[in-house]
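What you see is the complex with one protein chain gone and the rest in place.
Now for chain A:
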Amino acid sequence: MLIFVADADVSWEFSDLIEAIYSAPTYHLVFEGCLILFIVGLLFQHSFLPSKRRGGSGDRLSKAEEDQLIAEWQPEPLVSGDPADEALLASYQRCATSQVGRSVTYSDGRTLVNFATGNFLDFIGEARIRDRALASLRHYGVGSCGPRGFYGTMDVHLHLEEQLAKFYGCEEAVLYSYGFSTIASAIPSYAKRHDIIFADERCCFAIQQGLEASRSKIIRFRHNDTAHLEELLQRQAEHDRRNPKKARVTRKFIVVEGLYVNCGDICPLGELVKLKYKYKVRLFVEESASLGTLGATGRGICEEAGVSVQDVDLIAAGIENALATQGGFVVGTKYVVDHQRLSGLGYCFSASLPPMLAAAASEALTMVDEMRGERTARLKSVSDRLHQRLLAELDNLWSVEGAPMSPIKHLRLHRCTGENSLPALEAACAAAADAGLLLTVARYVAQDLGQPAQPSIRLSVNCNHSDSEIGSLLDFLKSYATGLAKK
């Protein structure tokens, strides 16, 4: 739209224009002339659009040449003929016919004592949780049929989020529908391309996917080695001193787990918090394995380490272990956590958690709260007893990795019993099934940077494992390894 400002006093006539050209100074005319020539020249220049300069030489190939290249091109098959990992594929066929609780029944009729799943507080099979889930199913159906933004929010979701926030003593919680996606969506919603993340080198694969999706610079520090972390932070601080302008917009994060699933040990949260404030780095803790298993009342690593939950920027956890259902959550201050509701990909663009599972999780959480740590304490003592007995009785046969009170332990064959290879451990698990025990090797994908150098059997302890069950586990381990050593 052109706005004409009419001014009655000024009216240009053609003769006035010619006179203006004559009376203009010379430099003015020369300058205008050059500009006009320049514009005309630009119009006739070759275009520098990138799409027109393909092929480097600037000439596109002819259609015949293109067709020939297309005919010659041989793609690889979509899936390479990698050899079938029979033991791994067999696990798909080994189907339980009962619930996978402290004991599991299989289609061949055998009942095995379960040392393989993360059912730490023995909530699978708990009647109260099941009844609440069934009541919810009879009210809401199974699926939620939509993402949170589009009528997929049910009152059970809101209730569970409030309950989680209250349980941790935080301001807000955000619920996810899958444990793996929780931390994998949380990290990239805060960390972007030019940020820096310090991650423990034994972090689980979900965290690694989150780190990769964030496209930030990842600096790994040696497992649980706060001295090494401090050294790296110091180096980064010096780098920042030299580029203060860049440092002012570079966010820095530390990502650790409360209880490491790949190792079975506990992170030194107290020291990490000190480093956080000293170097001004935000702290994210992943608590899938420590929810319900650490802390006096099962409130996780913060309670265990005596650290205020306000000192941790973000706690993310999957509830598929202790709370025995599906899903995950992120909890923290409103300032940090509310951001997920619009930029957590796994939250915004995914269907919400089925309401019956949210109700089950809510009931499980109520139970944890009511028990005031009774089962947590029992779990710690059972784990500790198992650990002491493993060290005492099987020291030269199996090596055990993990903290004494951690319910996750990794077992490896000692050198004198033979090679600690994956097939050997899988054979041990198969033999364990014959002895009435359910054991599993820890499985990793090839690209997992947090996997240990040596494969292992991952033991998961249940708070209600009896002494006799533990005894039979130790007996089996002893006899199996002794049998191997003899060969």
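Here, a contact is a pair of C-beta atoms (placed from the backbone, for glycine too) under 8 Å apart; a residue touches a chain by one contact, two chains touch by 3 or more; residues count from 1.
The rule is short, and it goes like this: contacts and distances are computed from a predicted model.
Chemist: Looking only at the UniProt record of the hidden chain, which name from "Protein YIPF", "Autophagy protein 5", "AP-2 complex subunit alpha" or "serine C-palmitoyltransferase" is the right one?
Modeler: Of the names offered in "Protein YIPF", "Autophagy protein 5", "AP-2 complex subunit alpha" or "serine C-palmitoyltransferase", the absent chain's UniProt record gives "serine C-palmitoyltransferase".
Chemist: Can you tell me which of A:206, A:316, A:405 or A:428 touches the chain that was removed from the display?
Modeler: A:206
Chemist: Of the residues A:333, A:366 or A:472, which one touches the chain left out of the display?
Modeler: Residue touching the chain left out of view: A:333.
Chemist: Sort through A:350, A:366 or A:472 and give me the one touching the missing partner chain.
Modeler: Of all options in A:350, A:366 or A:472, contact with the hidden chain holds for A:350.
Chemist: Tell me which stretches of chain A touch the chain missing from the display.
Modeler: Contact residues on chain A toward the absent chain are 54-55, 61, 66, 69-70, 73-76, 78-82, 84-85, 88-89, 91-101, 104, 107, 114, 116-119, 124-125, 129-130, 133-134, 137-146, 148-155, 157-158, 177-181, 184, 190, 204-206, 209, 212-213, 247-252, 277, 280-282, 310-311, 313, 318, 320-321, 323-326, 333-336, 338-339, 341-342, 345-346, 348-351, 353-354, 356-357, 360, 438, 440-447.
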